[in-house]
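Before I ask anything, here is the structure I am working with.
Note that this complex is displayed minus one protein chain, with the remaining chains in position.
Let's look at chain A:
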Amino acid sequence: MDWLQTLWSRCVAFFGERKLDDEVDEELLAHLEFVCRHKMRGGPYSSFGGVAQTKESYRRQRGLPFVDALIQDMRFGARQIRHSPGFALITILTFSLGIGSNTAVFTLTHALLLKTLPVPDPGELVRLTVSMRAERNGRNAPLNLPIIEFIESHSRSFHGIFAWCVYDFPFRDGGINCDLHGAIVSGNAFESLGVKPALGRLLTPAETSRVADPTGLAAVISHRIWVERYQASPSVVGRHITVTDHSATIVGVTPPGFEGVIVAEHPDIYLPLEFQTILYGKDTKRDGGRL
(Lines give C-alpha, C1' and ligand atoms only; values in the text may rest on other atoms or scores of the structure.)
Protein backbone atom coordinates (compact mmCIF):
# COMPACT_ATOMS: atom_id res chain seq x y z
CA MET A 1 0.00 0.00 0.00
CA ASP A 2 3.08 2.23 0.07
CA TRP A 3 2.61 3.20 -3.54
CA LEU A 4 -0.98 4.25 -2.79
CA GLN A 5 0.11 6.54 0.01
CA THR A 6 2.85 7.93 -2.17
CA LEU A 7 0.37 8.63 -4.94
CA TRP A 8 -2.00 10.30 -2.49
CA SER A 9 0.80 12.51 -1.11
CA ARG A 10 1.81 13.44 -4.63
CA CYS A 11 -1.78 14.39 -5.53
CA VAL A 12 -2.13 16.52 -2.40
CA ALA A 13 1.21 18.19 -3.13
CA PHE A 14 0.14 18.85 -6.72
CA PHE A 15 -2.53 21.29 -5.51
CA GLY A 16 -0.33 23.16 -3.02
CA GLU A 17 2.84 23.68 -4.98
CA ARG A 18 3.38 27.38 -4.30
CA LYS A 19 3.26 26.94 -0.50
CA LEU A 20 5.42 23.82 -0.62
CA ASP A 21 7.97 25.60 -2.81
CA ASP A 22 8.30 28.30 -0.16
CA GLU A 23 8.76 25.66 2.51
CA VAL A 24 11.50 23.92 0.56
CA ASP A 25 13.24 27.25 -0.01
CA GLU A 26 13.21 27.95 3.68
CA GLU A 27 14.37 24.47 4.58
CA LEU A 28 17.27 24.54 2.13
CA LEU A 29 18.23 28.05 3.26
CA ALA A 30 18.35 26.84 6.86
CA HIS A 31 20.50 23.92 5.76
CA LEU A 32 22.99 26.20 3.99
CA GLU A 33 23.16 28.41 7.04
CA PHE A 34 24.07 25.36 9.11
CA VAL A 35 26.75 24.50 6.57
CA CYS A 36 28.18 28.06 6.77
CA ARG A 37 28.34 28.04 10.55
CA HIS A 38 29.97 24.66 10.46
CA LYS A 39 32.63 25.88 8.01
CA MET A 40 33.28 29.02 10.03
CA ARG A 41 33.97 26.85 13.01
CA GLY A 42 36.54 25.10 10.86
CA GLY A 43 34.55 21.92 10.16
CA PRO A 44 35.58 19.49 7.40
CA TYR A 45 34.44 19.89 3.82
CA SER A 46 30.95 18.67 3.00
CA SER A 47 29.31 18.99 -0.36
CA PHE A 48 25.72 19.95 -0.86
CA GLY A 49 25.38 19.76 -4.63
CA GLY A 50 23.54 22.41 -6.64
CA VAL A 51 20.61 24.09 -4.91
CA ALA A 52 18.67 24.28 -8.16
CA GLN A 53 19.30 20.60 -8.90
CA THR A 54 18.20 19.64 -5.41
CA LYS A 55 14.99 21.63 -5.77
CA GLU A 56 14.38 20.07 -9.18
CA SER A 57 14.76 16.48 -8.00
CA TYR A 58 12.71 17.36 -4.92
CA ARG A 59 9.94 18.66 -7.15
CA ARG A 60 10.08 15.54 -9.30
CA GLN A 61 9.61 13.46 -6.18
CA ARG A 62 6.81 15.62 -4.85
CA GLY A 63 3.91 16.41 -7.18
CA LEU A 64 2.72 14.85 -10.42
CA PRO A 65 5.56 15.69 -12.82
CA PHE A 66 3.77 13.90 -15.63
CA VAL A 67 0.74 16.17 -15.28
CA ASP A 68 2.99 19.20 -14.89
CA ALA A 69 4.73 18.38 -18.15
CA LEU A 70 1.39 17.81 -19.85
CA ILE A 71 0.07 21.19 -18.73
CA GLN A 72 3.27 22.86 -19.87
CA ASP A 73 3.03 21.19 -23.26
CA MET A 74 -0.58 22.26 -23.66
CA ARG A 75 0.26 25.85 -22.72
CA PHE A 76 3.10 25.81 -25.19
CA GLY A 77 0.78 24.41 -27.88
CA ALA A 78 -1.84 27.07 -27.21
CA ARG A 79 0.81 29.79 -27.43
CA GLN A 80 2.05 28.42 -30.75
CA ILE A 81 -1.48 28.31 -32.15
CA ARG A 82 -2.07 31.93 -31.14
CA HIS A 83 1.25 32.85 -32.66
CA SER A 84 0.45 31.54 -36.15
CA PRO A 85 -3.32 30.95 -36.45
CA GLY A 86 -3.19 30.45 -40.22
CA PHE A 87 -0.76 27.60 -40.01
CA ALA A 88 -2.70 26.11 -37.11
CA LEU A 89 -5.95 26.27 -39.07
CA ILE A 90 -4.39 24.53 -42.08
CA THR A 91 -2.88 21.87 -39.82
CA ILE A 92 -6.17 21.21 -38.05
CA LEU A 93 -8.02 21.05 -41.39
CA THR A 94 -5.45 18.64 -42.80
CA PHE A 95 -5.77 16.43 -39.75
CA SER A 96 -9.56 16.43 -39.79
CA LEU A 97 -9.66 15.64 -43.52
CA GLY A 98 -7.16 12.84 -43.05
CA ILE A 99 -8.99 11.32 -40.10
CA GLY A 100 -12.35 11.76 -41.81
CA SER A 101 -11.32 10.05 -45.05
CA ASN A 102 -9.67 7.25 -43.10
CA THR A 103 -12.85 6.66 -41.17
CA ALA A 104 -14.88 6.69 -44.37
CA VAL A 105 -12.61 4.16 -46.09
CA PHE A 106 -12.64 1.80 -43.13
CA THR A 107 -16.39 2.13 -42.66
CA LEU A 108 -16.80 1.10 -46.29
CA THR A 109 -14.30 -1.73 -45.93
CA HIS A 110 -16.17 -2.93 -42.89
CA ALA A 111 -19.53 -2.86 -44.67
CA LEU A 112 -18.26 -4.46 -47.89
CA LEU A 113 -15.74 -7.01 -46.70
CA LEU A 114 -15.98 -7.67 -42.98
CA LYS A 115 -19.58 -7.41 -41.89
CA THR A 116 -21.72 -10.45 -42.54
CA LEU A 117 -25.46 -10.61 -42.99
CA PRO A 118 -27.35 -11.25 -39.75
CA VAL A 119 -28.69 -14.56 -41.05
CA PRO A 120 -27.72 -18.18 -40.33
CA ASP A 121 -24.70 -19.39 -42.38
CA PRO A 122 -24.09 -16.16 -44.36
CA GLY A 123 -21.12 -17.86 -46.04
CA GLU A 124 -23.46 -20.13 -47.98
CA LEU A 125 -25.12 -17.26 -49.82
CA VAL A 126 -24.29 -16.68 -53.47
CA ARG A 127 -25.30 -13.65 -55.49
CA LEU A 128 -26.13 -13.94 -59.16
CA THR A 129 -26.44 -10.77 -61.20
CA VAL A 130 -28.13 -10.61 -64.57
CA SER A 131 -27.18 -7.64 -66.70
CA MET A 132 -29.46 -6.75 -69.57
CA ARG A 133 -27.93 -4.56 -72.19
CA ALA A 134 -30.73 -3.93 -74.56
CA GLU A 135 -33.31 -2.39 -72.34
CA ARG A 136 -32.90 0.95 -70.51
CA ASN A 137 -29.11 0.99 -70.86
CA GLY A 138 -29.00 -2.33 -69.08
CA ARG A 139 -29.32 -0.72 -65.66
CA ASN A 140 -32.85 0.03 -64.68
CA ALA A 141 -34.41 -3.10 -66.02
CA PRO A 142 -37.06 -4.82 -63.91
CA LEU A 143 -36.64 -8.36 -62.63
CA ASN A 144 -36.88 -10.90 -65.36
CA LEU A 145 -39.16 -13.61 -64.01
CA PRO A 146 -38.61 -16.15 -66.82
CA ILE A 147 -34.85 -16.04 -66.23
CA ILE A 148 -35.33 -16.65 -62.51
CA GLU A 149 -37.63 -19.57 -63.21
CA PHE A 150 -35.18 -20.93 -65.75
CA ILE A 151 -32.29 -20.86 -63.28
CA GLU A 152 -34.46 -22.31 -60.57
CA SER A 153 -35.54 -25.28 -62.66
CA HIS A 154 -32.12 -25.99 -64.16
CA SER A 155 -29.74 -25.61 -61.23
CA ARG A 156 -29.09 -28.33 -58.71
CA SER A 157 -26.35 -26.69 -56.61
CA PHE A 158 -28.56 -24.29 -54.67
CA HIS A 159 -30.73 -24.92 -51.69
CA GLY A 160 -32.97 -22.04 -52.65
CA ILE A 161 -33.02 -19.29 -55.24
CA PHE A 162 -34.68 -16.02 -54.54
CA ALA A 163 -35.06 -12.69 -56.30
CA TRP A 164 -34.31 -9.35 -54.69
CA CYS A 165 -34.75 -5.96 -56.35
CA VAL A 166 -34.67 -2.57 -54.66
CA TYR A 167 -37.09 0.26 -55.42
CA ASP A 168 -38.33 3.50 -53.93
CA PHE A 169 -42.05 3.42 -53.25
CA PRO A 170 -44.42 6.32 -52.62
CA PHE A 171 -46.03 5.19 -49.37
CA ARG A 172 -49.28 6.31 -47.78
CA ASP A 173 -50.95 5.32 -44.54
CA GLY A 174 -53.47 7.77 -43.12
CA GLY A 175 -51.39 10.81 -42.21
CA ILE A 176 -48.10 9.29 -43.32
CA ASN A 177 -47.20 10.25 -46.86
CA CYS A 178 -43.64 9.69 -47.90
CA ASP A 179 -41.20 7.85 -50.12
CA LEU A 180 -39.97 4.58 -48.68
CA HIS A 181 -36.93 2.68 -49.74
CA GLY A 182 -38.05 -0.87 -50.34
CA ALA A 183 -37.46 -4.14 -52.10
CA ILE A 184 -39.47 -6.52 -54.22
CA VAL A 185 -38.54 -10.03 -53.25
CA SER A 186 -39.64 -13.47 -54.31
CA GLY A 187 -41.77 -15.28 -51.78
CA ASN A 188 -39.05 -17.68 -50.72
CA ALA A 189 -36.47 -14.94 -49.99
CA PHE A 190 -36.94 -14.80 -46.22
CA GLU A 191 -37.30 -18.54 -45.97
CA SER A 192 -34.07 -19.12 -47.92
CA LEU A 193 -32.21 -16.60 -45.76
CA GLY A 194 -33.56 -18.16 -42.59
CA VAL A 195 -34.83 -14.82 -41.26
CA LYS A 196 -37.46 -14.97 -38.53
CA PRO A 197 -40.12 -12.23 -38.14
CA ALA A 198 -40.13 -9.85 -35.17
CA LEU A 199 -43.90 -9.71 -35.47
CA GLY A 200 -46.58 -11.40 -37.63
CA ARG A 201 -45.17 -13.33 -40.58
CA LEU A 202 -42.75 -12.67 -43.43
CA LEU A 203 -43.49 -13.24 -47.13
CA THR A 204 -43.92 -16.91 -48.03
CA PRO A 205 -43.49 -18.90 -51.26
CA ALA A 206 -47.29 -18.95 -51.55
CA GLU A 207 -47.14 -15.24 -52.24
CA THR A 208 -45.43 -15.74 -55.58
CA SER A 209 -47.95 -18.15 -57.01
CA ARG A 210 -51.00 -16.36 -55.69
CA VAL A 211 -53.00 -14.62 -58.33
CA ALA A 212 -52.43 -10.90 -58.07
CA ASP A 213 -55.23 -9.42 -56.03
CA PRO A 214 -54.78 -5.62 -55.87
CA THR A 215 -56.50 -5.34 -52.51
CA GLY A 216 -54.81 -8.20 -50.77
CA LEU A 217 -51.11 -7.73 -51.54
CA ALA A 218 -48.98 -8.64 -48.56
CA ALA A 219 -46.30 -6.23 -47.34
CA VAL A 220 -43.59 -6.63 -44.70
CA ILE A 221 -42.11 -3.58 -43.01
CA SER A 222 -38.69 -3.14 -41.45
CA HIS A 223 -38.17 -3.11 -37.71
CA ARG A 224 -36.93 0.50 -38.04
CA ILE A 225 -40.13 2.02 -39.42
CA TRP A 226 -42.21 -0.22 -37.19
CA VAL A 227 -40.56 1.54 -34.23
CA GLU A 228 -40.30 5.01 -35.78
CA ARG A 229 -43.71 5.32 -37.43
CA TYR A 230 -45.88 2.83 -35.59
CA GLN A 231 -44.34 3.11 -32.10
CA ALA A 232 -43.71 -0.66 -32.20
CA SER A 233 -47.45 -1.27 -31.89
CA PRO A 234 -48.47 -4.93 -32.35
CA SER A 235 -51.73 -3.80 -34.03
CA VAL A 236 -49.72 -2.90 -37.14
CA VAL A 237 -50.34 -6.39 -38.51
CA GLY A 238 -53.42 -6.31 -40.74
CA ARG A 239 -53.15 -2.57 -41.37
CA HIS A 240 -54.11 -1.37 -44.84
CA ILE A 241 -51.57 0.82 -46.58
CA THR A 242 -51.09 2.28 -50.04
CA VAL A 243 -47.88 1.67 -51.96
CA THR A 244 -47.42 3.36 -55.34
CA ASP A 245 -51.20 3.86 -55.46
CA HIS A 246 -51.89 0.18 -54.86
CA SER A 247 -53.35 -1.06 -51.63
CA ALA A 248 -51.55 -3.61 -49.54
CA THR A 249 -51.74 -5.11 -46.06
CA ILE A 250 -48.95 -5.24 -43.53
CA VAL A 251 -48.47 -8.88 -42.54
CA GLY A 252 -45.30 -8.69 -40.48
CA VAL A 253 -42.11 -6.99 -39.33
CA THR A 254 -38.50 -8.01 -40.06
CA PRO A 255 -36.19 -8.66 -37.08
CA PRO A 256 -34.12 -5.75 -35.73
CA GLY A 257 -30.75 -5.40 -37.47
CA PHE A 258 -31.89 -7.04 -40.70
CA GLU A 259 -31.05 -4.57 -43.47
CA GLY A 260 -31.60 -6.69 -46.55
CA VAL A 261 -28.94 -8.43 -48.61
CA ILE A 262 -27.51 -5.54 -50.62
CA VAL A 263 -24.77 -3.37 -49.09
CA ALA A 264 -25.78 0.19 -48.25
CA GLU A 265 -29.42 -0.44 -49.17
CA HIS A 266 -31.70 -0.44 -46.16
CA PRO A 267 -35.17 -1.40 -47.34
CA ASP A 268 -38.04 -0.35 -45.09
CA ILE A 269 -40.78 -2.24 -46.92
CA TYR A 270 -40.80 -5.60 -48.69
CA LEU A 271 -43.34 -6.52 -51.34
CA PRO A 272 -43.87 -9.82 -53.19
CA LEU A 273 -42.97 -10.38 -56.84
CA GLU A 274 -46.62 -9.85 -57.86
CA PHE A 275 -46.14 -6.20 -57.20
CA GLN A 276 -43.70 -6.10 -60.08
CA THR A 277 -46.34 -7.22 -62.55
CA ILE A 278 -48.59 -4.48 -61.24
CA LEU A 279 -45.83 -1.89 -61.57
CA TYR A 280 -44.45 -3.09 -64.84
CA GLY A 281 -44.39 -0.33 -67.37
CA LYS A 282 -44.56 2.35 -64.74
CA ASP A 283 -41.54 4.57 -64.49
CA THR A 284 -40.12 3.83 -61.06
CA LYS A 285 -36.52 3.99 -60.03
CA ARG A 286 -35.06 0.52 -60.18
CA ASP A 287 -31.88 -1.18 -59.41
CA GLY A 288 -30.63 -3.90 -61.73
CA GLY A 289 -32.26 -7.30 -61.42
CA ARG A 290 -30.59 -9.30 -58.72
CA LEU A 291 -31.19 -12.87 -57.89
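A few points about this structure:
Throughout what follows, a contact is a pair of C-beta atoms (placed from the backbone, for glycine too) under 8 Å apart; a residue touches a chain by one contact, two chains touch by 3 or more; residues count from 1.
FYI, contacts and distances are computed from a predicted model.
Think of the chain that is not pictured: of "Probable chemoreceptor glutamine deamidase CheD", "Cytochrome O ubiquinol oxidase", "Tryptophan synthase alpha chain" or "Transcriptional regulator", UniProt labels it "Transcriptional regulator". Only one residue in the set A:50, A:174 or A:238 touches the chain that does not appear here, and it is A:50. Residues of chain A that touch the chain left out of the display are 2, 5-6, 9-10, 23-24, 26-28, 30-31, 33-35, 37-38, 44-51, 53-54, 57-58, 60-62.
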